[in-house]
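Omission of a single protein chain aside, the complex is shown with its protein chains in their original locations.
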Amino acid sequence: MPRSEEIIPKIKRQQIMSMLAKGERLDGRRLDEYRPISIELGVVEKAEGSAMVRLGNTISIAGVKVELGKPYPDTPDEGAFIVNAEFLPLASPTFEPGPPDESAIEVARVVDRGIRSSGAIDLKKLCILPGEKVWVVYIDVYVLNHDGNMMDASGLATIAALLIAKMPKVAVKEGKVTILDEWVPLPVVNRPVPVTMAKIGEKIVVDPSLDEELVMDCRITVTIDESDRICAVQKGIGGSLTVDDVKYASKLAVEKAKEIRKALPPLPSIEDVEWIVKEGQ
Amino acid sequence: MSQLVRKVERPPRLIDEEGRRADGRKVDELRRIKIEVGVLKNADGSCYLEQGRNKIMAAVYGPRELHPRHLAMPDRAILRCRYHMVPFSVLERKSPAPTRREIELSKVIREALEPAIFLEYFPRTTIDVFIEVIQADGGTRCAGITAAAVALADAGIPMRDLVAAIAVGKVEGQLVLDPMDLEDRYGEADMPVAMMPSLGKITLLQADGLMTLEEFEKALELAMRGIKEIYNKQKEALREKYLAIKREVEVT
Partner (left out) sequence: MAVYFTQREIVVPGQLLAKGPYQLGSNVYKVGNAIYSSIIGLAELKDRAIHVIPLKCCYVPKVGDIVIGKVIDVGISHWTVDIASPYSAILQVSDAFNKVIDTTREDLTKYFDVGDFLVAKIIAFDRTRDPLLSTKEPKCGKIDRGTVVEISPAKIPRLIGKKGSMINMIKKEINCQILVGQNGRIWIYAENPEDELLLVRVIKRIELEAHTSGLTDRIREMIRREKSRRGNVVSASKKGRKAS
C-alpha cells in the first residue's frame, strides 16, 4: 500500500520536544507508559482464532486459519505458519489501496520472527505425514485505525488470536488423512510480546503515538518471550541508537512485556491433547 | 466470546413445516442488525455494522484532493469505492488480493451510492468509500452499502437520501428475506436490491438464479419491506450518536 507522508506542524514538533525535555508527553503519559490496551477475543466466529487489539486509538485485528499443505523441503517434519499484515486504506488518510508496502511487510516479518524464534507454535505437532502433509497456519493482521505503533498492536493481536485458536483433529490410516469433527487448541507454548520504543532527541519513549512517530529519530522493537528472553529485535527508520540506548531499551522491553502479557489469555493447556490419531498401526 | 463456526452443513430442510428457517427466522424476517456510527477516529465518517454474522466496517474519506489530478472531473467529485474481504472472513481462507468478484462488487456498490450524493457540490475532488468485510455470512454487498451510506452521512457529506440495501432469496420454492450464506449456497435464486427509501428510487439491482415474473415482483415488494426496516435502523443509529451525548450532558 503506497503511503503519502504526513507532515507534522512545526509548532507541534517543538511542543513535543520541549515537553520531552521535561520528561513529559503530549498525551500526559510517562515516558515508559503504554496507552490503554484492550484485547477483544474471538471477534470472528468463522476464523479458527481472532482478536481485536486497541492500543489507544490504534486498532489491529488478527485472524487465524489452518489449512492442510505440504511442508517446506528443509523441515519435512514440521508444520508451517505464514504471517501477512496489511494497512487498510480505511485506517488512515495517508494509506492507499494496493498490495502491502515495505512498512506493512516489515510489521509482518517482525511479528513472524517473534513467533518463530520463541517457538510459540510447536510446529512438530502440526506434522501429519512427514514430507507430505502438514498443517499450515495462516495469520492475517489488518490495521483498522492508525494512531502510531502498529507493530505492537499487530503483534499482540497475532499472539492473542493464536492463543485462543482451535483446529480440527485428524486421523491417519494407511497414509490417508481424514479431518475429524473434533476441535483442539493450537499447540501454542510461548507468548512473545513486542515492545516498540521511539528515540526522540535524547529520550526514549515506549509505545509511540502517531505524533511521536512523526518526530522520532529512530525506532526499536524488542520482542520478549515468556522467560524474559529476547526473541526478535528490529531497529526501524533512519537514525541511530547508542549502545547505552539499546541496553536501556532491551531492559525496558523485558519489564514492559511482563506487564502487557497480563492482558493476554493464558497458554492453552495441551498436555493431554492429541492432534493426530494414528489408526491401524 | 462467541462459539466458533466450523462448517456450513445443509440441514435436511431449509424451511420447516412451520415456515421457520435454519436460524429460526420466518421467511420475511431480517437478521438482527446492530449499527455503530463514528467508530474509526481517523476517518471523516465511519460505521460498524453487524447483520446476523456479517460484520462490516465502512469508512469514508473526503471530499479530498485527488491524485493524480488528471482523474479529477471539472464539475463534480468522483466517488471511489473499495469492497474487500479479509482472508479470515470466510471458512476457507481467501487470498488477501482483490478477486474479480470483489472488483465487480466495488463497482456496483459505487453505482448504488453515487445517485445519493450531491457530487456536484465538490468539483475536482474525490470521495473515497472503503468497505471491509470482517466476517461474511451472505448478503455482504447489501450490508456494505447500508454501512457505507451511514458512514457517508456521518462524514457530513450532502446526500439526497441514505441508501439501504437487502437481498431476497428463493429457497425451496419460497421467497425469503435477507438470506444468510447457507440459504445463498443451497437456494435457487438471490436478488440484492438497494434504494433511496424516501425517494423510492432503486440504485442497485442484481439477481441470479431462476424466478418467475410473479416471483420477481413479489421479491421486489419483500425487499422494499426489508429496506424500510433497515432504513429506520440507519436513521436511528445516526441520531443516536448525537442524542447519547445530549442525554449525558443535559441530565447532569
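Structure notes:
We call the chains A and B, going by the order they appear; numbering starts again at 1 in every chain.
Please note the rule applied: a contact is a pair of C-beta atoms (placed from the backbone, for glycine too) under 8 Å apart; a residue touches a chain by one contact, two chains touch by 3 or more.
In this text, all values refer to a predicted model and were calculated from it rather than measured experimentally.
Touch, as defined at the top, links the missing chain to these shown chains in the whole complex: A, B.
When the omitted chain is restored, the residue from B:5, B:91 or B:159 that touches it is B:159.
Listed by residue number, the positions of subunit A touching the unshown chain are 7-13, 15.
Hidden from this view is one chain, which touches subunit B at 44-45, 62-65, 74-75, 77, 116, 118, 121-125, 153-162, 196-199, 234-235, 238-239, 242-243, 245-246, 249-250.
Here, only the chains that are shown with their structure count from here on.
Separating the CA-averaged centres of subunit A and subunit B is a span of 31 Å. By the touch rule above, subunit B contacts subunit A in their complex via residues 1-6, 40-43, 46, 53, 55, 57-59, 61, 64, 82, 84, 86-91, 93, 96-97, 128, 130, 132, 134-137. Taken in their complex, subunit A has these residues touching subunit B: 41-48, 50, 57, 59, 61, 63-65, 67, 84, 86, 88-93, 97, 99, 138, 140, 142, 144-147, 164, 166, 168, 181, 183.
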